[in-house]
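Can you read through this structure? Questions will come right after.
The complex is shown incomplete by one protein chain, all other protein chains being positioned as in the whole.
Labels for the chains are A, B and C, by order of writing; each one numbers its residues from 1.
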Amino acid sequence: MNEAKHKNMVGLLSSIFAIVVGLLFGFIVLLASNPTQAVPGFFTILTGSFTHGLKGIGQVFYYATPIILTGLSVGFAFKTGLFNIGTPGQFIVGAFAAIVVGIRGDFLGSAQWVVAVLASIAAGALWGLVPGVLNAYFNVNVVIACIMMNYIGMYLINFIVKGSKTLFDSLRNQSLSVDKAAEIPKMGLNLLFPESSINGGFFIAILAVVLIHFILNKTAFGFELKAAGFNRDASKYAGMNEKRNIILSMAIAGALAGLAGGLLYLAGSGKHIEIVDVLASEGFTGISVALLGLSSPLGILLAGLFIAYITAGGFYLQLFEFSTEIIDIIVAVIIYFSAFALIIKTFIERFDKKRNGGK
Amino acid sequence: SSNKTGESTSDSTTTETTDTKDAAADTATDKTAQGETSAEGYEIALITDIGTIDDKSFNQGAWEGVTQYAKENNKTYKYYQPAEKTTDAYAETIELAIEGGAGIIVCPGYLFEEAVFNEQDKNPDVKFILLDGEPHNADYSEYKTSENTMAILFQEDEPGFLAGYAAVKEGYTKLGFMGGMAVPAVKKYGYGFVQGAEYAANEMGLSSVEITYNYTGGFEATPEVQALAAAWYGAGTEVIFGCGGGVGNSVMAAAEANSKAVIGVDVDQSPESDTVITSAMKKLSVSVYDGIKSIYDNAFQGGKTTTFSAANNGIGLPMETSKFTTFTTADYDAIFAKLAAGEIEIKNDTTESDAKTAINALGLKIVKVDVVE
Amino acid sequence: MNVVFSVFQQTMFFTIPLLIVALGGMFSERSGIINIALEGIMIMGGFISILFINLTQGVLSGQLQLLIAVVIACVAGMLFSLLHAFASINMKADQTISGTALNLFAPAFAVFFARILQGVQQIQFNNTFRIESVPVLGNIPIIGDLFFKNTYITTYIGILILVLSTIVLYKTRFGLRLRACGEHPQAADSVGINVYKMQYAGVLISGAFAGIGGLVFVVPTSTNFNASVAGYGFLALAVLIFGQWNPMRILFASFFFGLLKTVAASYSGIPVLAALGVPSYIYKMIPYITTLVVLVFTSKNSQAPRAEGIPYDKGAR
C-alpha cells in the first residue's frame, strides 16, 4: 500500500473505531443510569436531528459552522507545528469586531455584513498574530502566550462593550443586536431548511475549509508552513523565513477563529456578547474537532459536522430522563479513543500480513 | 423529607420555613431532577436560561414552584436546556418541550421575551409563564402579551430596600453591595438596597453610612469574587449584600474567614452559611406555583403582567431565620406595611448603564456610595 | 499593615493551588509526558473530594475531614490521570489528544453524576476548615500575621509538597531517573531504568497533585463546587512554563501570579489603589499582560525537558 494512503486509512479507521467505542460507552452510561429509557434515548442521540426533518438538519449545519472554523484554526496551526490554544480569545475578538461593524456600520448599506465578516477575520488575525510575533522574536511559548491572550481578549472585549453606550444593552447586560443588514444572508438555505437558524455562514465555512485545504496541500506557501511544522530547523536551513511563517500561521489560525466568532454573532439567531468573565467554549470545542479530524481540513469538516450532529442529538435526548452532558462524555471518550491509532495500525498490519501471506 | 440524599444535601433547603421548602427538598431527592415519566410526556415544562437548574436564582426558584405544584397534584413535569444562548435556541427548546407534551411552559428570565413573543401565537394551546419580562419583538418596537401568556415581574427594589433598611437599623454603617451581572433585576436590588439604607439612616438621624458598590460581572462563585469580598471586609465593611447566584457563595466564604455578615438574595440563604443574617427574597417559586395553579383552576390571568411586590406579599425578608439583634419583627412589619401601602417611593429606573451615574440619580444625602468598577 | 496581611493571606489562596498543580505538571513533563489535562484532573479531584465532604457532613468536620478529603482528591486525581498515562505511554498517542479528552470528560462527568446522585449539579459544603490562628505560631508578630492567621492546613500541605518535590527531584534516585527520562529516555533505558514505569510515576504524581489542587482551589473560595475550576488548570500550565520546570521558580511564578490576581480582585479594598480610580477590567488584565511582558524578557533559553511530548518507543532508533 502507498504510504500516504496507508496513513489516511489508519486515520480514518481509528476515527471510526473511536466513534464506535464512544457511542458504546455512552450507551452503557445510559443503561446504567436509566435502563428503561436507554434504548430509545440512545436511538435519539443517533437520529435526533433527522427525526426533526429538514429543520433538524439545518440546525446541525448551523451548530457546525463555528466549530468547523475553530477546528480549522487549531488544525491548521497544528499542521504548521503550533498548538493554537488561543481560539477562545481569537473567537471573541472576532465576534466583537463583527458586532461593532454590525451595530455602527449602518452607513455601509448592504455591504455591512461583508465588512463585518471581514472585520472579524482581521481582528482574529490580529489576536493570533501576537503570540506568533512573541514566539518568533522572543521565543515565548505559544501555548502560554495563547492562554494569556485568551484572558486579555475576554476582559478587554467585556471592558469595551460595557463601557460603550452604542454597543451595550444595559437592560440585558449584553451587546446590542446587530443591524438587519449586518446579518449574514440566508442564501436560500432557509428555503431548503425551513425554520432553522442556518445561514450563508455555512457556505463561508465550507469555503474556508476548501481554501485551507488548497493552501496546505497545493501551494508553495503551504509547503513551507508544513515543512516548518515538521522540522523548524530544516525549514530554516532551506531558506524559508521561519519567523515570518510562524507569524503568518498564527495570524491565519487567528483569522479562522475570528471568522468563527463573526459568523456566529452575525447569524441572526439572536446571539449577543454577554458581559461574563468566561472563555468562549466554541474555542475549546475547536481543539476536539481538530483532533478528531486529524487536523486535515476535510477531516475537520466531517468532525465538525459529526460533533454538531451528536450535540443536536443530545438536545433532543432531553425528551427522556437524561441530562445533555452525556454528549460531552461521549465526545470525550471518542477523542480519547481516537488516540489509540496504534491498535488500529497493528490490526491493519496484521490483516495485511495475513492477506499477503495467504497469497 | 426523610429520603437519605435529601438529608445529606438538606443544608441548603430543609431548614427553610417558607413555602418553597418541600419543593426545594424534592429537587434534591428526585433522582434525575427531570420530573416524572408519563406516557404522554411531560405536562409542565421549564426552560432554563443562562444558568442551570440550581443557579440559586430564577431557574431554581421557578423550578421549585413547578416541582411543588406537580408533586402535590400528581402532574408530570420536566425541564429543558437550550443548546445555546440565542433567541432561536430558546424558541427551539420551547418547541421541543411542546413536542415532549408540555401544556404549560415556564420561562424564567427576560432572555425569553423574544422567544415567547414569537411562540405564544404559534402555540395558542400552550400556556406560557414568563418571569421577569414581558414579551416583545427583537427591536422592542412591539410588546404583546397574548391570552395564553402570563408575564410576571418582581419589584426587586423592594426586598433590596428592606435589606438595606434592616442592615442600617441593625446598626451597620459600613455596607457593601456585590451584584452579579448588571442585569435589571440585580440593579433594582442594588438601587433598593442603598435607598433602604438611606431611609433608615434618615430615620435614625445618622450622619454617615458608607456603601461600597460593585457588579462582579458573573453569577459564578469564583476566587476573584471571594478575594474582592475579603478585601472589602478587610477594609472595614461589616455586611455585604451578595446579590447574584454563586457570587453569594464566594461572599459567604470571605465572610466566614473574616467573621463578618452577609445578606442573601432571592431565597432564604441562611442554611448556606451562618454568616447570612437575612435574605432579600422575592417569592419566585410562589409566583410560579400560583401561576400553574391558576391554569389548572381555570383562573389563568393570561394576557396580563402581574407584578410581585410588597403589596401582594410577593417579596420580603425571612424574619424567622434572620439573625438580627436590634432590628425587630415589629420594625420589619412597620416598614413592610409602608411599602405595601405605597408610602415609600423607590427609584428603580434601570436604563442607565453607567453605575455611577445611576446611583447619583438616586439623590442620596446621608449614604455615601462608592461605586467600584 | 492590616491590608498587607489580608492581601498576603488572600494571595496564598491563589498561589497554593497554582503551585501544587504546576508542581504536579512538572513531574509529568520532567518524565517526558506533557499533561494539558491538569484542568480536567483538578475538576475530578475537586468533584470527588467535595462530594466526600458533602456526604460526611455532620459525621465529620474540621481538619480531619479536610485531610481525608485531600487523600481522596489525591487518589481520584491519580486514578483519572491513569487514563492519560495509558494513552500517552502504552498507546504512544499524541499527548494533547488524551489531555483534551480528559479536560472535556471531567466537567461533563461531574455534572452528570452530581445530577444522578443528588439531583442538582452544584455540591454544597460547609467550610469547617479555616484556621483562625495557628496556636503559638499565630502570635508571632508579622510572621504570625502573614503565615499563621486566617489560613488552611492545605497551605502548609502545599508548602510541604514544594519542599518534598524539590528534594525528590534533585536529591533522590527517583528524581534523577525521572529527569533522565524526560531529557533522554533512550539513555535512561540503556542503563536499565524502566522508562515506562518512570513516566507512569510522573503522570500519576501530576494526577495526585492536580487532584489535591482541585480541592485546595475550591475550599477557601466558595461554599459549593460547580464542576469548574475556572481555568486554573490552564493557568497552572502557564505557571509551569513560566517557572521553567523548576520548583523554586514555579513557586516564584505562582506567587507572582497569585499576587497580581489578588491585587486585581481586591484593589477596591486597598485604599491606595482604590483611590486611583482605574477601572477593574484593567486590573483584571494586568496579570496576563504582565506575564506576557515578563516572558518576552525571560524566554530566550527554554529549559523544557528535551524529550517531552515525544512518545517513548523502545524500538525506535
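Keep this in mind: contacts are C-beta pairs under 8 Å (C-beta built on N, C-alpha and C of every residue); 3 or more make two chains touch, one makes a residue touch a chain.
Criterion: contacts and distances are computed from a predicted model.
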Name the omitted chain as UniProt records it, choosing among "Sodium:proton antiporter", "Fe(3+)-transporting ATPase", "ABC transporter ATP-binding protein" or "Heme exporter protein A". "ABC transporter ATP-binding protein"
Kindly name the visible chains that come into contact with the excluded chain. A, C
Selected from A:Ala116, A:Met240 or A:Ile330 as touching the chain missing from the view: A:Met240
Among the options A:Ala227, A:Leu256, A:Leu301 or A:Ile335, which residue touches the chain absent from this view? A:Ala227
What residue numbers in chain C mark contact with the hidden partner chain? 167, 171-173, 176-177, 179-180, 183-184, 186-194, 306, 314-315
Missing-chain contacts mapped onto chain A: 2-4, 218-221, 223-224, 226-227, 230-231, 233-241, 349
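The working rule: only the chains that are shown with their structure count from here on.
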By Cα centroid distance, the chain farthest from chain A is B
Please tell me whether A-B or A-C has the greater number of C-beta pairs in contact. A-C
Which parts of chain B, given as residue numbers and ranges, touch two or more other chains? 32, 220, 222, 224
Can you list the chain C residues in contact with two or more other chains? 115-116, 279, 284
In their complex, what parts of chain A are in touch with chain C? 29, 33, 83, 85, 134, 138-141, 143-145, 147-149, 151-152, 155-156, 158-159, 162-163, 277, 279, 284, 287-288, 291, 323, 325-329, 331-333, 335-336, 338-343
Write out the stretch or stretches of chain C touching chain A in their complex. 36, 83, 87, 91-94, 96-98, 100-105, 107-109, 111-112, 115-116, 231, 234-235, 237-238, 241-242, 279, 281-282, 284-285, 288-289, 291-292, 295-297, 299-300, 302
Interface with chain B, chain C side, in the complex: residues 2-3, 6-7, 10, 13-14, 54-55, 57, 115-122, 124, 126-127, 130, 150, 217, 220-224, 226, 228, 230, 261-262, 264-271, 274, 279-280, 284
